[in-house]
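What you see is part of a larger complex, with each chain still in position.
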Amino acid sequence: MFNAIVSADTLQATLDSVSVLVDECKIHLEEDGLEIRAVDPANVGMVDLRLDAAAFESYETDGGLIGVNLSRLEDIAGMADAGQLVHLDLDEETRKLHISIDGLEYTLALIDPDSIRQEPDLPDLDLSANIVIEGKDIDRSVTAADMVSDHIALGVDATDELFYVDAEGDTDDVHLELTRDDLIDLTPGDAHSLFSLDYLKNMNKAIPKDAEVEMELGEEFPVKMHFSFAEGQGRVTYMLAPRIQSE
Amino acid sequence: MFNAIVSADTLQATLDSVSVLVDECKIHLEEDGLEIRAVDPANVGMVDLRLDAAAFESYETDGGLIGVNLSRLEDIAGMADAGQLVHLDLDEETRKLHISIDGLEYTLALIDPDSIRQEPDLPDLDLSANIVIEGKDIDRSVTAADMVSDHIALGVDATDELFYVDAEGDTDDVHLELTRDDLIDLTPGDAHSLFSLDYLKNMNKAIPKDAEVEMELGEEFPVKMHFSFAEGQGRVTYMLAPRIQSE
């Protein structure tokens, strides 16, 4: 049993955060909220999302697991105006999700969860540096790096206490340094890793420009990014594996 | 003789209502206003439009019939700002229409009316049900149906006194019910017909979201939709033939 009412904005933010990595996902219906974990086909980018029951206008479930086509569900949610409420009601027998928006009823066929790629475990990593950065600074970095390269290096200089971004193209380079004053927070530690820009661009699309993003970084290690949405009642963690640095 | 001045908005609304079905049309210049009737090449959708002389800033004609290329005329009208006036002046000898917008003069070659598809007669139909619905609810219905199917069923349930929309896809369905309270008016009578969504999507483009649309419906019969524009001085009727329902 699953019967819930949620604002269209919150539903869209939830779906967008996952759809930048995968087309289909499993949604765990837990008593205290939804949980989604997914990894892209190349095993490079992972997402772990949690949306608390308190983010819903009403939320009732006795647990369960459903598989959904994300772009289909995004299209449906996109029919609602920002403030409108979306009613979700699972029909256990037909394995269909009834979605109502102001009298309009959409019946969505669910996907067999067993046919969806297995969910990843996001490993606990002991990462050396930790910063808190505004979403708009990630956006600036990614946009600028994209002008010169397919890769982006993210790092922290423990001595100078700054976070930096580097992208090297054939002729042009991009460099950004943010000091402790430019950041919301910085826990220094030497860190430097190279990432595929495509993945970071996709993740960036789902990060609100005004979000406070906690970024954990290491030496040739994955980067983890954590941020909240839905007034703190939704939380996303992205993890992105590094590329091997060419010497 | 035809010499008239009309606001760009009114002219654009007139042209858009017809161009969603045909590329060229005949315009009847009557003493009390313009009349346009047209049917698409497949004989599925028809339009009957009337724009009263009172909708013009000035309007003079001794009658006549001209043939126009609609998209060309739409482009010209699109050069004007919304509030600007468009001056139309027919040169009988050259069969050209002089169109002036704030000093800019466009000379449009007319089309021989005899070369344009014959105008349809919109039949009087004794349709069983009649509703009045907001343009935005037609828009919602069409947009949602388009997500799952190429067809859309429109119907009225006389017993429950409601108007409904149904679209069935391979896996997903869309259903909308509007009761008497959700509608502006409802005269019940059982009705149910299936239509091609492409045509209804095109007609929907020309229906203002805030229009009150009178819809006449029957059992496997065409649907007629009537609405006004130009502050009631323009009136459009669309008629759309039903598809044969597959059993």
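The letters A and B name the chains in turn, as written, and every chain counts its residues from 1.
Criterion: contacts are C-beta pairs under 8 Å (C-beta built on N, C-alpha and C of every residue); 3 or more make two chains touch, one makes a residue touch a chain.
Predicted model, so just to flag it, every value in this text is computed and none were measured.
**Q** Please state: how many copies of the shared sequence does the complete assembly contain, given 2 in place?
**A** Of the complex's copies, 2 are shown; altogether there are 3.
Here, only the chains that are shown with their structure count from here on.
**Q** Indicate the whole-number Å distance between the mean C-alpha point of chain A and the mean C-alpha point of chain B.
**A** Centre separation, chain A to chain B: 45 Å.
**Q** Where on chain B is chain A touching in the complex?
**A** 140-141, 143-144, 147-148, 171-178, 182
**Q** What part of chain A is in contact with chain B in the complex they form?
**A** Against chain B, chain A makes touches at 72, 75-76, 79, 103-109.
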